[in-house]
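Of the protein chains in this complex, one is absent; all others appear in place.
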Amino acid sequence: MKINRVGAAVLMALLFSAAGSLAVAQSSSITLLGSGASFPGPIYSKMFDVYAKETGVKVNYQSIGSSGGIKNIMDKVVDFGGTDSFIKDADMMKYSAPIVHIPTVIGAVVITYNLPGSPELKLTGELIADIYLGKVSKWNDQAIQSLNPSVKLPNLAIMPVYRSDGSGTTFNFTAYLSEVSADWKGKVGNANSVSWPVGQGAAQNAGVAGVVTRAPGSIGYVELAYANQNKLAVAMVRNSSGKWIDPSLSSISAAAAGSFPKDTRILLVNTSAPDGYPICAMTWLVVYKDQKYGNRSLDQAKALVDLLWWVSHDGQKYAPDLDYAALPPPAVKAVEDVVRSITYGGQPVRK
Amino acid sequence: MADEELSILHGRRRRKNAFFTALVVIPALIVLGLLAAIVIEVLVKGAGAFSASFFLEAQKPFGDPGGGIANGIIGTLMVLGIASLVSVPLSLAAALYLSERKGRALARLLRLVIDSLQGIPSIVIGVVMYAWIVIPMKSFSAFAGGIALSLIMIPTVTTTILEVLLLVPSSFREAAISLGAPHWRASLGIILPAAKTGILNGVGLGIARIAGETAPLLFTAFGNPFMNLNAGKPTSAIPLIIYDYIKSPYQDWHQKAWGAAFLLVLFVFLVNVLIGAGGKGKKGA
Partner (left out) sequence: MNDKRYFGILTGAAILFVALFAGLILTLVANSAATLGSSGLGFISGLEWNPVTLKFGAWPFIMGTLLTSFIALAISLPFSLATGILLGEYVRSSFVAKTANIFINLLASIPSVVYGLWGLTAVVPLVQKIETAAGVPAYGVGILSSSLVLAIMIIPFMSSMTREVLKNVPDSLRHGALALGATRREMVLGVSLPYVKSGIAAGVLLALGRALGETMAVTMLIGNATRLPSSLFSIGNTLASVIASQFNEAESDVHRSAMMELALILLLITFVINFAGRKIIEKSSGGRNGR
């Protein structure tokens, strides 16, 4: 069979890439692998790029989703897993060895909506829950109007939009609704994916924002970074101290500034911090407490621990530019203790 | 070629003929129009991302100037190369088996298997390959990604090759046998070349099919912000980069995603042209 000469060349090139590269020797510099939550993807990409330039250690993080990250760290094919919801006690049993959580950055879930004139709205948690339950279905409902007396609300149907793809954003949003509305907690509950009583779904922040910007009367929830980058109208939400809080990097960091658990597993929603935004979302890295497993070397463990230390200290300064809130001091202190507790064969890796 | 003017055509038959021609041409033009619309939209949205660094540099974090998708380009070449290496011979073998052993139970079963393979969502193939390859190897790899893609490619390629093989006139084989050629030689030396354009078209379509696949690569090739030429290590791929960038909040990254999508379509176009996927026009019989 005669093959076109140029075609043969291309075939050869493809074959070469495939077969020849199998023989390339392993690189000797250290590479760390991580996978999981998509939410912190951009900030990790920045942090790890800087880290590679400063230390030569290459970190490869892929946003395949929290569930994927958890699975990968369970299967020990990555050095660390990223997750938007911490591992619960019951699930800790599934790991072959103890794990620890290291929080990295904090984000927020903001409420965006499409109303003529884009007025700034004040909404409470219970009201948002009622909207998503279908109990409040018109914008000029008394419940909304009474909170926003200076805004002329139209007689428009409310169309709630939710994330169709499972996500930490949904997890934190529904966690908040469950905290402030017993009705929501009973009827729907709190998870990465729930059974939504009303409304329509859209994929990713972009999908939700896309629907909301196109359809008058719709309301949706997105990550703060997304809302900021795309200049969406967001609502002020009343926190548990009774204050109306605008979602901003400072009000988000403030939400985590209260008491911080030693194992760092805290649900930040409905925070008791007086100036904190009530729908905040922290994200963690999960690693094994003792790093001597499989054929992991001490060097690999050291590289990982150094990375974790750097992320929670020097790395934090890159967060605000990308619309992520940095860890407040109590959180950093907790992280330091956790990182110091990581061992290799029983010996702490970082003194 | 018979000349229509010579035949005696009544007006009604001529009208029916013209109507049929329109019925064939108009929808086809609509299809080509749709394709143009989609590709143009992709180009318009992504053209702003094109620059030397887009093609030559690996990914950079958001906010850093420059940066490109070079790591994805190399990675895509690798996984597509591996997928083609694996699936083309296997598809040929399967198609030959199906055309030459038609009646047998195994053939009927194989036919169903190939067809049903298509109904497995690509994300599930990725998950299964993760269990079969990544975990035993204890590493993500371009190799695992290539294998996952080959499973998705195989039904398309096999089916196309098979249908073309079945249409090679039996006179070809009869002639070969009458000249004393053993069966296998007739198959490989006469039948396959006769079906060449169909085979190349099947491969071209198969490559097109897998070039844009993302989900299976998430759990196998994994992705890699750095350049990588080692097939046994995690690798990036253009669709993975598109997926990442499209999910992000940043308009700049969205533009890069569209640019990458255009590049992908362009790449598939070139591969199809180079392997001669379009094939010749008519062939004599």
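Going in written order, the chains are labelled A and B, and every chain counts its residues from 1.
Going forward, a residue touches a chain if its C-beta (ideal position, glycine included) is under 8 Å from a C-beta of that chain, and two chains touch if they have at least 3 such contacts.
Fair warning: this is a prediction, and the values are worked out from it, not measured in the lab.
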For the chain that was dropped from the view, give me its touching partners among the shown chains.
A, B
Looking at B:Q59, B:T160 or B:N228, which residue reaches the missing chain?
B:T160
Chain A residues touching the omitted chain (full complex)
64-68, 85, 164-168, 171, 188-196, 199-203, 207, 210-211, 214-215
Residue by residue, what part of chain B touches the chain that was omitted?
1-2, 4, 7-9, 13-14, 16-17, 19-21, 23-28, 30-32, 34-35, 37-39, 41-42, 90, 93-94, 96-98, 100-102, 106-107, 109-124, 127-128, 131-132, 151, 154-156, 159-160, 162-164, 166-170, 182-184, 187-188, 197-198, 201, 204-205, 207-209, 211-215, 218, 239, 242-243, 246, 258, 261, 264-265, 268-269, 272-273, 277-285
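Throughout what follows, only the chains that are shown with their structure count from here on.
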Chain A to chain B touching residues, read off their complex:
1, 3-4, 6-7, 10-11, 13-19, 21-22, 24, 26-27, 33, 35, 38, 41-42, 45-46, 48-50, 52, 58, 60, 62-64, 68, 75-77, 204-206, 223, 225-226, 228-230, 294, 321-323
Partner chain A, residues of chain B touching it in the complex:
59-64, 74, 77-78, 80-82, 84-85, 134-135, 138-140, 142-143, 146, 192-193, 196, 218-219, 222-226, 229-232, 234, 240, 244, 246-251, 270-271, 274-276
